[in-house]
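A single protein chain has been removed from this complex, and every other one stays in its place.
Letters are used for the chains, namely A, B, C, D and E, taken in the order the chains are written, and counting of residues starts over at 1 for each.
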Amino acid sequence: MVPSSRDDGPSVVVVSAHAADFVWRAGGAIARCAEDGAPVTVLCLTYGERGESAALWRSPDATLESVKTIRAEESAAAAQTLGADIMFFDAGDYPLRATDDLVDGIVAQLRRLQPTVLLTHAERDPYNLDHALTHEIVLRCRMIAQAAGLPDRNTPPLGASQVMAFEPHQPEQCGFVPNRFLDISPVIERKRAAMKCMDAAQGHLIDYYEDLAVRRGVQAVRNGAPRTVTHAEAFQMVFPTVGSTLW
Amino acid sequence: MVPSSRDDGPSVVVVSAHAADFVWRAGGAIARCAEDGAPVTVLCLTYGERGESAALWRSPDATLESVKTIRAEESAAAAQTLGADIMFFDAGDYPLRATDDLVDGIVAQLRRLQPTVLLTHAERDPYNLDHALTHEIVLRCRMIAQAAGLPDRNTPPLGASQVMAFEPHQPEQCGFVPNRFLDISPVIERKRAAMKCMDAAQGHLIDYYEDLAVRRGVQAVRNGAPRTVTHAEAFQMVFPTVGSTLW
Amino acid sequence: MVPSSRDDGPSVVVVSAHAADFVWRAGGAIARCAEDGAPVTVLCLTYGERGESAALWRSPDATLESVKTIRAEESAAAAQTLGADIMFFDAGDYPLRATDDLVDGIVAQLRRLQPTVLLTHAERDPYNLDHALTHEIVLRCRMIAQAAGLPDRNTPPLGASQVMAFEPHQPEQCGFVPNRFLDISPVIERKRAAMKCMDAAQGHLIDYYEDLAVRRGVQAVRNGAPRTVTHAEAFQMVFPTVGSTLW
Amino acid sequence: MVPSSRDDGPSVVVVSAHAADFVWRAGGAIARCAEDGAPVTVLCLTYGERGESAALWRSPDATLESVKTIRAEESAAAAQTLGADIMFFDAGDYPLRATDDLVDGIVAQLRRLQPTVLLTHAERDPYNLDHALTHEIVLRCRMIAQAAGLPDRNTPPLGASQVMAFEPHQPEQCGFVPNRFLDISPVIERKRAAMKCMDAAQGHLIDYYEDLAVRRGVQAVRNGAPRTVTHAEAFQMVFPTVGSTLW
Amino acid sequence: MVPSSRDDGPSVVVVSAHAADFVWRAGGAIARCAEDGAPVTVLCLTYGERGESAALWRSPDATLESVKTIRAEESAAAAQTLGADIMFFDAGDYPLRATDDLVDGIVAQLRRLQPTVLLTHAERDPYNLDHALTHEIVLRCRMIAQAAGLPDRNTPPLGASQVMAFEPHQPEQCGFVPNRFLDISPVIERKRAAMKCMDAAQGHLIDYYEDLAVRRGVQAVRNGAPRTVTHAEAFQMVFPTVGSTLW
Partner (left out) sequence: MVPSSRDDGPSVVVVSAHAADFVWRAGGAIARCAEDGAPVTVLCLTYGERGESAALWRSPDATLESVKTIRAEESAAAAQTLGADIMFFDAGDYPLRATDDLVDGIVAQLRRLQPTVLLTHAERDPYNLDHALTHEIVLRCRMIAQAAGLPDRNTPPLGASQVMAFEPHQPEQCGFVPNRFLDISPVIERKRAAMKCMDAAQGHLIDYYEDLAVRRGVQAVRNGAPRTVTHAEAFQMVFPTVGSTLW
């Protein structure tokens, strides 16, 4: 039973704290949805310009603007490769702040896009509070977007979008317990291509996340997927699902 | 993505500690599955003869055998009403014991029936340790049934059946957190009829569980079900689901 | 052992995120305390004007002010029916913000009223972050009100008020585990009357919360209440209780 | 609202895994209840003869019987000092086993004594599985004793006795979170006297538990007890309480 | 394996919400580290002037400035006694606020001091939200200090400092579960001397924390420390440790 927030089929919004997060952690899901015809939009809250661009800062000429520009180009290319739209909020990282402007901007997009599913970071990440705050921002914006009495009367209230957390770097330390494995075998090439769009200095991460997809694929099979599933991504749904069958 | 343990479609096994548990807690799911063509078999571990037949024991002529007989008849009638097969293990209640005979008997049925989904009690119930033990027995039997080296070489190993806990009487005290609401609106009449098969003295429970289904129905709508959903049952899946879509 | 923060008997402060929350979730407790002679004051942080007044916004003439006015009247009538005082802070909902003004205002009331018990929302509510923030605000204000060095030297520091969370709409999803059932059978008529003060479009909620009170009443009996208890409300105490007996 | 399982006022049963546990961990509660006129019976499952009698085993002449005899005398003296009856089950320690005989014996006592409150060990203790098993045995026996269909028709079913865990040696490692502090200031002398009945070699524990009582007393005051409370014991109630007031 | 963030050996930064917290809760650890040659710096976020100076406010002449002055002198003396440097941020207590200035100031110190270990409050404290916020501030500042792209290019990014929570006043209510006991027997005299520097009116706390150190010492022995350990402090490490041995 797909929550029926759009008459014209499901759609997805991905809220990514930093420019590259959505690629490593949910690139397969994005590609899979896009291939299935579900529109995907990435809301990129920051460029990860201060905290997640160490390689770029090794250049003596690096400035905040130059770093942002490079990260934006990489992310845009990756999003295009995955088949998704992307919007940048340039809210500033390390630390991200939940300003009124940021919240209002996200709410406006949620009302416009009416996503069936919101993909974002896990609730907790002691290594990276930008990630945890992004989770909270998503829940807050979802709630606001559902309100009947917003000043903007031209967009309808958001429905009961599911929120799914994608996998943090150290899942156990973040209290991340997957309850949904998505088969990304058919789109693994596309995810690889998107990962290759990212900063050359993060190249080692491509192997790391390829290995992770294999690992999650093995676990998917252990949980009932057919043996043809070779790669998977793990997600934790925040809200109960509803359905007309048990499976 | 339905776990493919049977070539001929999904099936369900319900493991019920006492004779009436499956009716109150999962009657809607059983009826729904049965109507959808998925075979459902109830494994009734005890008749609830000592602990859940207070009304029958008010009769001065009651004996253990007479109570068991009545409870068996009621349960069989309820199962038939719901469209399910039922088997009684007569393992003795208050307390239930996980004897080798009981475990072997359940394992044999799991190998024979190859269920897609196992419905049973929640992991924890401080009010009723028979319920918690039944959950543990189900996990244990699932594991044994998956073994390649059982003496019985005529049945194939069980696949990765999902285990879903149905709702305990006091869910919060049992750590029960639903992650799946099943729409039982189309079969609520059938569930009512099954509830009416139970001991007359438990008649007040019919209203109680009808109200609960309405309550869970309201919550299902809050989580994205269409407003046509008026009644639901709540379940907690033990294992992650696998799929080829996010929804 | 009633915490002795007031020489003249116990008193209660209810902190409600939105205009109607205190009625549905704690109306019985308020009425019961009031009938027992304990003064009850409701601090209503917002009117729920944006997020919890959908029916009113269906009118084409609705404005933020008109919605607030109607909600204020309803809440005031409900509070009066329950026997409580009510104060409105008009802090703005969806999202609520923990401004200095709001915090200072609540602290001033806590110092003035010296409540034995603070009733408020549960710590966690992924559906409604205004509720979770209200819980945090209550703990924060309780702490501040206990400080010896506040600028206001005319009111004494607050004592060790108990904080009790009332029941959220989807308790399991909010980590709500009741540890206190309050018998509201003697005041159920008064709670019904207060619920009827609320927006006509929320009329269906009256049945919903009446059913919930019956459900909690059944559970209260299961936990040792006499069978005369027909309706109850559930609460989760945040702090340990102290006593001179075990019961 | 005292659960009304006895017409003639509340009573207490303490289930102690080893001979001395009830003294260190609940001696104040026992004395307090006894002084208030509530009958207290200690069910001592083992003498702690193998695992908690290290000092006695230093004697070269020690035998299992001699150790048991000494521990029984000490415990009987301590119980008498506290004002409680005591029964020994001699079930064997390190490890304790939940035999049918033991369970049946406890059930018979619960039916006979109809306790309002059951005091016992915490649910979890990775250092001492006898303690955790005792908690489970208590929940199991409580359930069985509530059954209408037991062979023994001469005793009535047990009501909804509260179960309260007393404090383990390393509370945080055992997941013990106190939700009830009992003022034992009026009976601290009696608890001291009972502790002195125990094996001389455990004398250092007297200071340890005296200090603990002071510590819990300070915390009781922090949670609202009057400053006259100097000593307390901490308990964790397993089931919700029911009441006709919030306090 | 000591995390190698400094070539010249380990160092410690203590982040204390109020002026006295670091003395009671981590004075032994500070003295022990200092005696072992590891530089320790205390970052004192507030003087505890409003909320934790009740004795000083009893004086009719007390002003915010006079209270701050006294608390600063006491804390400075205690830090000196323990062998630590101390810095005051005067950020204002009850409530503490995570202003940009405060965060930037702490980040600058972390970059300058490159601590191996950060000692601070536990993640949760329902009695005192300043404590919980300090924990969050420490995690946030740690993350920011690790960023390559901060405006300050003169200090290197912080490494993977361990964060260790010291013991809250009511540990179980704060979810505090110690996973490290530090032997402070060799420095207990120094901790006593530091405690004596604090406000005379808090003198009773000296006994309280001395008793606590004995209690934690007993537990350390239970967890494998030699019997010569008489006093200990308890800590909860936030991050996994790394090592080249299992012990």
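Going forward, a residue touches a chain if its C-beta (ideal position, glycine included) is under 8 Å from a C-beta of that chain, and two chains touch if they have at least 3 such contacts.
Note that this is a predicted model, so its numbers are computed, not measured.
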item: Chains still shown that are in contact with the chain withheld from the display; value: A, B, D, E
item: Absent-chain contact - pick from A:H18, A:R111, A:H135 or A:H169; value: A:H169
item: Residues of subunit D (touch criterion as defined above) contacting the omitted chain; value: 49-51, 53-54, 57-58, 62, 64, 67, 93-95, 126-130, 173
item: Subunit B, residues in touch with the chain not shown (by the definition above); value: 103, 136, 139-140, 143-144, 146-150, 157, 163, 238-240
item: Touch residues of subunit E, complete complex, unshown partner; value: 1-5, 10, 12, 29, 32-33, 36, 116-117, 119, 159-162, 164, 178-183, 219-220, 222-226, 229, 232, 234-235, 237, 239-247
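Here is the rule we go by: only the chains that are shown with their structure count from here on.
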item: Degree value of the rotation bringing subunit A onto subunit E, based on Cα positions, nearest 5; value: 120
item: Intercentroid distance (Cα basis), subunit E paired with subunit D, Å; value: 38
item: Multi-chain contact residues (two or more partners), subunit B; value: 127, 173, 178, 219, 222
item: Category of the chain touch graph - line, ring, star, complete, other; value: other
item: Touching chain combinations (by label order); value: A-B, A-C, A-E, B-C, B-D, C-D, C-E, D-E
